[in-house]
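Of the protein chains in this complex, all but one are displayed in their positions.
So that you can tell them apart, the chains are marked A and B in the order they are listed, and the count of residues begins at 1 in each.
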Amino acid sequence: MSIALQLLLMPLAAFLVGLAMVLMMRKVRASVERRIGPPWYQPLFDIYKLFAKDTQISHGVMHDVAIMMVLGGIICVVLFLPVPGMSGLSAKGDLITLLYLMMVPSLGMALGVGQTANPNGSIGIARALTAMAGYEIPFFICVAGAALHYGTTDLNQILTIQQHGGHLEHWGIVQMPLLAVAALFAVHAMLGKEPFEIYVAPAEIATGPMVEMSGKYLGTLFVMQCFQLFTVSVLYTTLFLGGGFSWFTLLLKAFAVVFISVLVTNVYPRYRTDDVLRWQWKWPTGIALLGLGMVMLQIGR
Amino acid sequence: MTQQAILLVLLPLIAAFTLTPLRRCNPVIARVAGPAVVVSQVMLAITLLLHIAQLGPEAVGFGGFSIPLGIAFHLDLVGMSLVALAGVTLLLLWPWTVESDSAEPSLYLLLLAGASGIALSADLFNLYVFFEVVAVASYGLVAAPNSGIQLYASIRLLLFSAAGSALALLGIGLIYNLGGSLSLAHLGQVAAQDATLFSSVEGLSAFTLILIGLGVKAELFPANHWVPEVYGLSRPRVSGLLAGLVSKLALLILLRLLWQLYTGTGAEVILLVTGLVTLLLGELAAFRATRLREMLAFSSIGQLGLLAVAFSMGNEAGVAAGLLLALNHLLIKPALFLYAHNWRAPITALGGQAWSTPLASALFVLMVLSLMGIPPLPGFWGKYLLLKGVLTAPTLGMGWVVALILFTTLVEMIYFMRLLTRLYAEKSVQPIPPLSRRHYAPVALLGAGLIALTLGMGHVSTHLEQGAAQLLDRSGYRDRLIPASLRHPVNHFQTHLQGTARQGGHP
Partner (left out) sequence: MNAFDLLLYLALATLLPSLLAPKGRSGGMLTTLAYLLQVWLLFSLLPSVSQGGSVAACLEFAAFGHTIGWQLNGFGWFFALITAVSALIASAYATGGWERQCDHASRLHSLMALNVLAMYLLLGAADLISLFIGWELVSWAGFLLMAAPGGQSVQAALRYLIYALAGALALLTAIVLIEQSSGTIQLDALRGALASLPDGLSWVVLALVFVGFGVKLAMPPFHLWQAPAYGYADGPAAAFLGAISSRMGLFGLCLVLVQMVGLERLVGLALPFSFFDAQSLLAWAAAITLIVPTYIALTQNDARLLLAWHGIGQGGFMLLGLMLGNDLGTAGGLLHVLNHASYQAPLFLAVTAVVYRTGTADLDRLGGLIARMPWAYVTLLLGIIGLAGLPPMNGFVSKWLIYKGLLDAQMPLLFVAAVIGTLGTILSVYKLIHNIFLGQLRAEHREVTDAPWGMTGPMLLIAGFAFISGMLPGLGLYLVEPAAAALGLPMPSFDLSAIHAPNGALDMLVVVSALIGAIGFGALLFLNAGRSYRTQPLDNYAGGHFLTAQTRYQYSHHFYAGLLRVIGPWMRPWLVALEQGSGHFLDLASAASRGLYYHNGLRFLVFGTVVGLLWLLIVV
């Protein structure tokens, strides 16, 4: 497939899959709360509604640019994430590049929220960044362990190694179980779901960063959430679950990751910021360090 | 030619005593006579220095008697350079504007005579005599303006120094008892034959007594408590002379003794430890000094301690380091004391004073930097050679010596830098008057000397190394002073003396 076609199809696929994940999230929550839940087209309609609003307030150029950065950044991330049949630009940028590109939309949003001059937004961003410092540490330990185990940071090579032979024995989760568990914790926090949802905290700081976002601004953030669900789950699948031979297997694994996340999120309240840090730096980090130690021993042998 | 070396002592000695009657006859000539004598002294010294540099060191016997019965001078690079430098320093710090009936010019000439004698003499008797001459001259200089507190300080110095001299004499007597001679070369020969002679309790005690006695003038621990008092009270010229010149002379006597008689005994360790304690206490005391003069006095103690450490190493690098540091100190300290006379106020009140005399202050900074050991100034080369000397010395425990030297250097840097930043702080409300005109010339000339030394370090380094080698060349020293006929291992005269000494015995 030509590269131009891939550059068009990959974001589209990511968006559609993300929409489906959002739908799954809402359906599961509805089930837990003994409701029927929204119809299948609801996420799309929500985005359309937001973009169609008449009144949308801009607080300045940076506010607008930030939203463009958010959307652009997350689309760019998707281009570097290989999926079955389309490797996109993943040969030009490896795992570390991908992880840093994932920080660009967050930075953009932080800057845009800053310009809105609402203290609730600023507090939300401060908490979001603090939470990031919490979950990124165990996540990077897992990434380091995985990179060491595979001997490469090229995502295509990682997929090849895991899919070699066609059995499950080369999957990351089988070879590095501790790291996979720790990464699951970190990924859950990365998605910003309860109990690590302090940066949003609707009743406390009026949804934090999203307080001054209306209309298309909020719509873009919604789109970002779709992309983010896709990206994070596919990344986890690529690193630990062997990727997907075909779209079906990939989606099965990706939805499984999000499903676990959603199950946890529906039964937990919110941790305080410092508690998020303490928890993240104790449990996932501890498990990840143990897993890293085991990988090091394996390599040393 | 080298017989003229005696003139180096005689000329200033005679001139010192004839200056007073001359003043009665013709005051104008008397005023000029003193400096003229010093100038001719310097010229003679330089001529002899060039002679030695070409032909090597020489020994000169006087009065037709050969050693060990007669008086002899040993002319080497370091000694002759010291004579020349003494003359130049005295000339720079000459009391031009003193009253016509003052005794200072005579005292200066006495100092010169004594300095020449110490630098060139080769036996303990002479060294002691000339040391006393220098000491008496220094008492007189400290007391010269006859004002109350300086007289008081001078008398205290006199008493203490006289006690020190008595101790030194006792030490010399003990050495005579052990070695049977007062000639350094002869004693060196005895020591070379019998290594345990001077490493006995008696020998080392003799050395320690002399160390304490001469250490009074050499500003070494524990005999240096007079330093802050005297330097703080006497005039800057005198403080500069005492710190820069007289201390080095006392140290030279000690070193000649050390290298001829006491190599390989524990005396080097005694000198090393003394030097280290002097260094440590001096620099620490300077750290919280309240006035510049006090700071310079303690810094001078510290520097002398450093010199003692350098010379006690006993290798060429250490001796060269000591020589360079001594030269650096000689150039800088008198100038610094002249500055201190100007900046008399407590250091906390000196804020911003440097801005009113930019050039002079720049020179002050240069001198302080050389004292601290900043390249490419001579002080840096001295510290570099010192570290080399310490780290190549064969004895153990040099790591501690290095650590102590580095620590005290750091302390020195801190307090000097505090002083400099205070001097260059924002301009103060009350500027003090600039350096007085009669101090300009000596300071400027000493500064020029420092800069010349920096630029000419390449040439000076070869001469320093040569001088250091000559100082350490014990056998050469002995061979030059003792005629060949007396150079055989056993000398009946010596044995006889030693026998009677041993039997004559101790109480």
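Here, a residue touches a chain if its C-beta (ideal position, glycine included) is under 8 Å from a C-beta of that chain, and two chains touch if they have at least 3 such contacts.
Just so we're clear, the structure is a prediction, and the values are computed from it rather than from any experiment.
Put simply, the missing chain touches A, B once the whole complex is considered. Checked against the hidden chain, the listed residues A:1, A:91 or A:263 yield one contact partner: A:91. Contact with the chain that does not appear here is found for just one residue of A:9, A:44 or A:126, A:126. Of the candidate positions A:79, A:159, A:235 or A:287, contact with the unshown chain belongs to A:79. Among A:30, A:44, A:144 or A:260, only A:144 touches the chain that is left out of the view.
Residue positions on subunit B in contact with the hidden chain: 167, 174, 201-202, 205, 208-209, 212, 221-225, 227-228, 280-282, 284-289, 298, 320, 372, 374-376, 380-381, 383-385, 387-388, 391-392, 402, 406, 409-411, 413-414, 417-418, 421, 425-426, 457-458, 461, 464-465, 506-507, in rising order.
Against the chain not displayed here, subunit A makes contact via residues 51-62, 64, 67-73, 75-76, 79-80, 89, 91-97, 100-101, 103-104, 107, 110-111, 114-115, 117-120, 122-123, 125-127, 129-130, 132-133, 136-137, 140-141, 144-145, 147-148, 151-154, 157, 215-217, 219-220, 272-274, 276-278, 281, 292, 295-296, 299.
One rule holds in what follows: only the chains that are shown with their structure count from here on.
Mean C-alpha position of subunit A lies 80 Å from that of subunit B.
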